[in-house]
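Only one protein chain is missing; all other protein chains are in place.
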Amino acid sequence: MLRLEKRKERSRVMTWAGPLLAVALTMVFGMILFAALGKDPVRTIAIIFWDPLTNDFSRSELLVKGTPLCLIAVGLALGFRAGVWNIGAEGQFIVGAIAGGAAGLAVYDTAGVWVLPMMCLAGAAAGAAWALIPAILRIRFNANEILVSLMLVYVAGLWLSALVTGPLRDPDGFNFPESRIFHDSATLPILLEGTRAHVGALAALAAVVIGWLALERHEYGFSLKLFGQAPRAARFAGYREARVVLLSMGVSGGLAGLAGTFEAAGPVGQLVPALPVGYGFTAIIVAFLGRLHPGGILLASALMALTYIGGEGAQLEMRLPAAAISVFQGMLLFFLLGMDVFSRYRLAPSKALAARRAQGGAA
Amino acid sequence: MTALLSIRGVTKRFPGVVANADVSFDVQPGEIHALLGENGAGKSTLVKMIYGVQRPDEGTMAWNGAPFAPGSPGEARQAGVGLVFQHFSLFEALTVAENVALGLPPDQAGRDLPERIRKVSAEYGLPLDPARQVGQLSVGERQRVEIVRCLLQSPRLLIMDEPTSVLTPQEVETLFLTLRKLREEGVAILYISHKLEEIRALCTAATVLRGGRVVGACDPRQETARGLAEMMIGRELAPPGAPSGTGGAARLTLTGLTAISHAQFGVSLRDISVELRAGEVLGVAGVAGNGQDELVAVLAGETTVSPAMIQLDGKHIGGLGPTQRRRLGLNVAPEERLGHAAAPEMSLTDNTFLSARTRMRLAFRGFLRLGAAKAYAAKVVQDFDVRTPGIHAAAGSLSGGNLQKYVIGREILQSPGVLVVSQPTWGVDAGAAQAIRQALRDLAAAGAAVMVVSQDLDELMEISNRFAVIAGGRLSAPRPAGETSVEEIGLLMGGKADAAA
Partner (left out) sequence: MDMSALNPVAIMVALIVAATPLVFAAIGELVVEKAGVLNLGVEGMMIVGAIAGFAITQESGSTTVGILAALVAGAALAGLFAFMTQVLMSNQVATGLALTLFGLGLAAMIGQPYAGIPSPPFPELSIPGLSDLPVLGPLLFAHDWLVYASLVLTGGVWWLLNRSRAGLVLRAVGENHDAAHAIGYRVVAIRTAAILFGGACAGVGGAYLSLVAAPLWVEGMTAGRGWIALAIVVFASWKPWRAFLGAYIFGGVSIAQLNLQALGVAIESQYLSMTPYIVTIVVLVIISADKARARMNAPACLGRPFFAAG
């Protein structure tokens, strides 16, 4: 038998090998799952992980899906490092889409280079405000931010649905629950001609770089890490809990809101109830897969975007149920968390086994 | 006569350490047997093996001559072993009776339990109310819960792990009466301590451990404390340094300091007034849980009070946070090293940012200066002889003594005007303890004011110029160290400030 033995320090090798092992294990168990569903396992894995890389359009789609994941996950990583659990990024994403979209619709038919920046600002501010609700309730009333931020996801979703059936409904839209299609100056410029990849990808890259600077080279990130690892030590160091909670929630909400605006003003082009597709939840997986490190998150969001696109391919080609890909992603998070144990602990033979071995050696 | 417990050649290894090597000794029925050794000598590991928490890698134990290898605490209790833990294994939110019931086999924890608790506790002079919540009890009362829990199972061997480190001298006397009564009834007691005077007063046999090995056995009544100490430490003791001058101008002044605690089992500080002078070491004695943690938190700025309650060099600082206080020259080293004074998973370099980023300029406009931090960490490691693989090592990987040297060194090398330290040598080996005390004295000699909060009276006697006692959140008036007897301090620690004043 084997048992776990605490390491004196976190293993650096396992810290980064863990995610790779988790991906590998997910592939193995994913193949078992696909086989159980009666699909060719090897072919399905190839469709998910390889086929999207083989044509230009799929490659550009990586940017489309990776952008919101990366933006949101970088923000979440800040909070998760500090033990502040913003689980409601999906809600902040929706509210960001609403605010950004509404701002764009408010000046419908007006041309101007200021329209898009104004929409982004509105979206980020709304997302931040939405995230500050649980933050303030936690600081002021000690209310659990996980539950509050999550409840606000449902509220935001219903709000979006109410708005597009009410005040924001397209007047010429035959009563369909959707807004007008955004005017050109309220639509994100395309990065690569002929694709849906938009300039939001650049913002995601910037978030990675700034996030890295903040986390690894600045007192702000240091205070977050310290607060997450040893809250008493953080107070001893002179960092206030309220500040840490407000800053991490506010920034992550702002990034999620920005991602929401990008989604509305980019690939979707209007406000519809089906705008949120779960990026806010998948970004939680991305944040952990990237080890709460901006560089890692960049890679992880690319990988996760791959499974989205590949998953769509598998749905078409292999008639795989749409939800199979969520199972796949959930499995990845499980394996990842399971692998984590080996960066803190090592496997050692149990006492009995060690004793038997010692005897065997002597004999 | 067959020994009650006989230990032969017991060895226990952990990764990187041999906790016990070839340990052998006997405990006879009706004797109080001291197991003497420094922190880290392997006493606790040995106890865990007798109590069935861990198993020896090699060697055997015998109980009344029969082989004895308990696989769990339950089996050990079944055989007649009772253990009073050093850090109590109690549940604060549960009542005394529930706590006792948890330590008894189900058939002994019936409805008559509260009555039996009352009876046993009265019989042995350990009054207890079975219906009270343990969280509301004093430390001494909590220990009674542990002892009563053991006594209800009529143990043949009672193990006491550092039982007096949390008691006032008067409570210690009461405990000794109980233990002597038990001995007369034929119960054997394995008494674990590093307090020599106690062992000489109580025990009839002693086994001395050092570095996991038995280095001596004796009748402690025949030995001097100095002789026992040298056996325990393995070299001759340096005489304690003479206290330095009695201080100059006031550097830190507390005036009517009051802080109401809202924590569930917290202690409120009430009307504390004291002056800390340049060049002196002020010792603050007291039994754990009398407001020490709260006092240190208030001085550190983790809890703020109204500005005039704390004055540093004449400035009102009661309302300032830790960072601003450090900038003005007030540094604090809290009791808990891991998770409070240092972040266990961060490197020694990163840990310098905690308290030294302001005074040592380790950050510029919020950006961390890694080079400066590395240099400062290296200086602390070098000047305070911190044994570590390097400044990249995680704080949590250091031994207690080395981490404490790092923490104290990190504060002292910032040359603060006032330094407050709590339990500076708790769980630290003798060599490191001596180095730390010397560093504190040197800091005072250089003109700083130092406050040492400690439960170790011997330590305070050794390094303080003046003494004060904290009890129930109140601080007694300080008095010169040389003019205070242990009895007086004991009375003060018991909260009888008026009686001793």
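Residue numbering begins at 1 within each chain, and the chains themselves are lettered A and B in the order written.
Keep this in mind: a contact is a pair of C-beta atoms (placed from the backbone, for glycine too) under 8 Å apart; a residue touches a chain by one contact, two chains touch by 3 or more.
Keep in mind it's a predicted model, so treat the numbers as computed, not measured.
Screening B:30, B:59 or B:73 for touch with the missing chain picks out B:73.
Here one chain is not drawn; of B:92, B:313 or B:336, the residue touching it is B:92.
Taking the whole complex into account, subunit B touches the unshown chain at residues 14, 48, 52-54, 72-74, 77, 85, 88-94, 98, 101-103, 106, 109, 262, 264. Looking at subunit A, the residues touching the absent chain are 4, 6, 85, 87, 137, 140-144, 146-148, 150-152, 154-155, 158-159, 161-162, 165-166, 281, 284-285, 288, 321-331, 333-334, 337-338, 340-341, 344-345.
One rule holds in what follows: only the chains that are shown with their structure count from here on.
Spacing of subunit A relative to subunit B, judged by their CA centroids, is 46 angstrom. For subunit A in complex with subunit B, the touching residues are 5, 8-10, 217-220, 222, 225-226, 229-230, 232-233, 235-238, 240, 348, 351, 355.
For subunit B in complex with subunit A, the residues that touch the partner chain are 15, 55, 57, 300-302, 321-324, 326, 332, 334, 336, 338-346, 350, 353-355, 357, 363, 366-368, 393-394, 396-397.
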